[in-house]
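The complex appears here without one of its protein chains, the remainder shown in place.
As written, the chain order gives the labels A and B, with residue 1 at the start of each chain.
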Amino acid sequence: MFPMNAWYVASWADDLCAQPIARRICNEPIVLYRDSQGRASALVDRCCHRGAPLSAGRVTGEGLECGYHGLVFARDGECVRVPGQDRPPKTARVRSYPLVEKDGLVWIWPGDTAAADPEQVVDYPYHADRARWPHKHDVYAIRANYMLLIDNLMDLTHLGYVHGGTIGGDPKTHVEAKMESTPTERGLKFTRWMLDSRPPPTYTKAVQFAGKVDRWQEFEYVAPGAVLQWSGAVDAGLGAYERGHRDGGFHLRLFHAVTPETDSSCFYFWSAANGYRQDEPAATEQLFAEISAAFAQDKAIVELQQERLAELGEDGLVNLKADGARLHMRRVVAGMIEAESIKPESGGADESA
Amino acid sequence: MFPMNAWYVASWADDLCAQPIARRICNEPIVLYRDSQGRASALVDRCCHRGAPLSAGRVTGEGLECGYHGLVFARDGECVRVPGQDRPPKTARVRSYPLVEKDGLVWIWPGDTAAADPEQVVDYPYHADRARWPHKHDVYAIRANYMLLIDNLMDLTHLGYVHGGTIGGDPKTHVEAKMESTPTERGLKFTRWMLDSRPPPTYTKAVQFAGKVDRWQEFEYVAPGAVLQWSGAVDAGLGAYERGHRDGGFHLRLFHAVTPETDSSCFYFWSAANGYRQDEPAATEQLFAEISAAFAQDKAIVELQQERLAELGEDGLVNLKADGARLHMRRVVAGMIEAESIKPESGGADESA
Partner (left out) sequence: MFPMNAWYVASWADDLCAQPIARRICNEPIVLYRDSQGRASALVDRCCHRGAPLSAGRVTGEGLECGYHGLVFARDGECVRVPGQDRPPKTARVRSYPLVEKDGLVWIWPGDTAAADPEQVVDYPYHADRARWPHKHDVYAIRANYMLLIDNLMDLTHLGYVHGGTIGGDPKTHVEAKMESTPTERGLKFTRWMLDSRPPPTYTKAVQFAGKVDRWQEFEYVAPGAVLQWSGAVDAGLGAYERGHRDGGFHLRLFHAVTPETDSSCFYFWSAANGYRQDEPAATEQLFAEISAAFAQDKAIVELQQERLAELGEDGLVNLKADGARLHMRRVVAGMIEAESIKPESGGADESA
C-alpha cells in the first residue's frame, strides 16, 4: 500500500540518458528514457503489441522503438509507427506517466494523471548551488518496504546503535537530545539539539573542533517519500542554540527520497552536500564515503527488520517515547491512502490495469 | 495449458545414454534413459516406494534401479525387484510414457497412452542425410511459455529488430516480404519472398553473392511444437521466384521443436543444416555459431516478454497485420486443448496424478 497520487523520485537526472532504464515504481513496471530531444520520459514498460518490455528497445528520432517488432511510441504513449502497416491501429498506445525534472531529480506521478500538479514537487535548490553545497548522490536498492526507511529517519535514537562509528557517536547523546517537532501541511519538521556533546567520528574527520560541540539536526518530512535534512555542529558555548550563531563548524545537507518499488522493496535516493570545506573536492568525497557507509548500515538493519515484519507482522509491538515523529508520519501517509480510496480516481489510472 | 495428447521432443537421441536424465515435460517429472539393450525409455521420475527420483539411480541389466533402496523397474514401469522380498508387491509400478526414437530425436507422449499413434511423429529425414544436409544441434532451456517461442517463429517481422546483425539484416526487407500462408491439417505452411534484397550478414559470411539476392523462407508448423524451415537465397534476377531456379547460393534447413517444461518454461530443440558447402565442416560450424547467437537473441527477448505477460497478462494488447500466421497457430493449439477437455481421457493418464 502506497499513495499513488504523489510525486516520487524515479531517477537522478544525470543517470538518465537515451539508453532506456527499466524501473518498477509502486508495483508498476516503468521504462524511463530521454527522447531524441533530451526530454525525460516515462511509459509503462510493456509494448501494446506482444507485451515485450520497451526498456529492451532503443530511442530513435521518432520515439521509443520496441526491440521485438519495431513499433515506435511517442513520449505521450501514442504508437506512431508499426512496421509493415501504413498506420498504427487507433488503440495502439501505452500509458505515459506525468513527469517533472527539477533540481537534478526526475519525479513521476504513478496515480491519476488528472490529479498531478507539478507545483507539488518538493524544492531542493541546494543541488544546483554547487558553490555553497557541493554534493554527490547515489541510489540504493533496498529490500524493505519504503515506510521502514522513513521510520528510520524519523527516530534518530538509532544513530548511536547503528552508526556509532560514523555519523552517530555516543548513544546517550542521541537519546537525551532535545527534540522539538512541528506538524506541517504535508508532513512535519523537527529539530534536535545535542548541546555540549562529543562530536561523532564523521564530524571530527571533517573539521577541527576545540572540544565539545553544540550539535543540531533539522529534519523536514514531506509525504510520502522525501526527507530534507540539515545537520551540523559548532564549538560548544558559542550560542548556536540560544542565539542562532551557527557559522563555521560542520554543516551537512542530506536529501533523502524513498520510492516504493514493491510492497517489500524500495529505492533510496540520497545526496550529501558539504557545507564546511566547499572548495575541497576531497572533503566532499570523504563526506560521501562516510554517508555511504552509514546508509549501508541502515539498509542492512531495515532489510533484516523487513524479513521479520513480513513474517510476523506488527502485532504485539510496543511504541516508545521516541516514536512520536514516526507515528505522526505514519498517520499522514495513512491519511493519503485513505483519501485515495474514498475519492474514485478518474481517467488515466485505469490504463495501468 | 498445453495439449497432452501430442508428441513432444524429449531429447536429442545422441544426448541420451544409460546415465538417466531428469527432465520435466508438460509439468511432469520424467526420467529418460537407455536400458541395457539400448532402448530409449521414459518413466515418471518418482520411485513408488518412498518417492525418490529414479533419475538418481542407475541402469542395470534388469532395468532402472532406484538409488535409495534398490527397487528395479522395467521400461514398461513394472517393478521387477524389491531387495529383501521374494516378490514385489503387485501394485508396485510407475507410469511409463509412449516413446518414439526417429530421425535423431526422442519423442514422448505425455497424455493418454491409448491415444498415442507413432505415425503422427513428425518426419525430418534431413537429420539422417549427412551428405546433403550436414548439421549440428542444441537444446536451449528457455524461461518462457512455449507458445511465445512459436509466436516468435510465426511472425518474422522480428528478424530485422532482434537479429539485424546475424540472420536478419535490414528490417524493411522483412516487413515488406511477400507472404503466402496455407492452412494444413495439423498447422500451416507459409512462404516469404524478399526479392532483389540485400543478403543478411549470416548469408554473406556463408557464400559469395554478386550483389542483391532473391531470398525465401519456407516454414511448416506442425502443432503443437514443431517448425520445419527451409531458407535460402540466390543471386537476384535468376528466376528463383518465378521459375523455381534455386540451385546454388545459400541454403539452410532449421529444425525447431519446442517442448513445454512448465507453464513458464520450455525446451527449445533445434538443428541447423548446411545446404551450401556440405563438404566443409568449418562451414557447418560457422553456421551453427551464427544460429546459436541468433537464437540466444530470441531467448533473451521472449524471456523478457514472459516476465511482463506473467505479470500483466495479454489484456489490452493489439494484433497487427503481421500476426496472421501466429493467430492461426494459436487457434490450432487452442482447438487441441479444447478437444482434450471434451473427450475424457481413458486409462494411462490417470497414473500421472
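As a convention for this text, a residue touches a chain if its C-beta (ideal position, glycine included) is under 8 Å from a C-beta of that chain, and two chains touch if they have at least 3 such contacts.
No experiment lies behind these values; they were computed from the predicted model shown.
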Inset, instruction - Determine which one of A:Asp14, A:Glu62, A:Glu180 or A:Glu307 touches the chain that has been left out. - result: A:Glu307
Inset, instruction - Determine which one of A:Gly84, A:Gly104, A:Pro171 or A:Gly248 touches the chain that has been left out. - result: A:Pro171
Legend entry - Footprint left on chain A by the chain that the document does not show: 151, 155, 157-158, 160-162, 171-172, 175-176, 300-301, 304-305, 307-309, 311-312, 314-322
Inset, instruction - Using the touch rule from the top, list residues of chain B that touch the missing partner. - result: 29, 45-46, 48-53, 56, 65-70, 82-85, 89, 91-92, 353
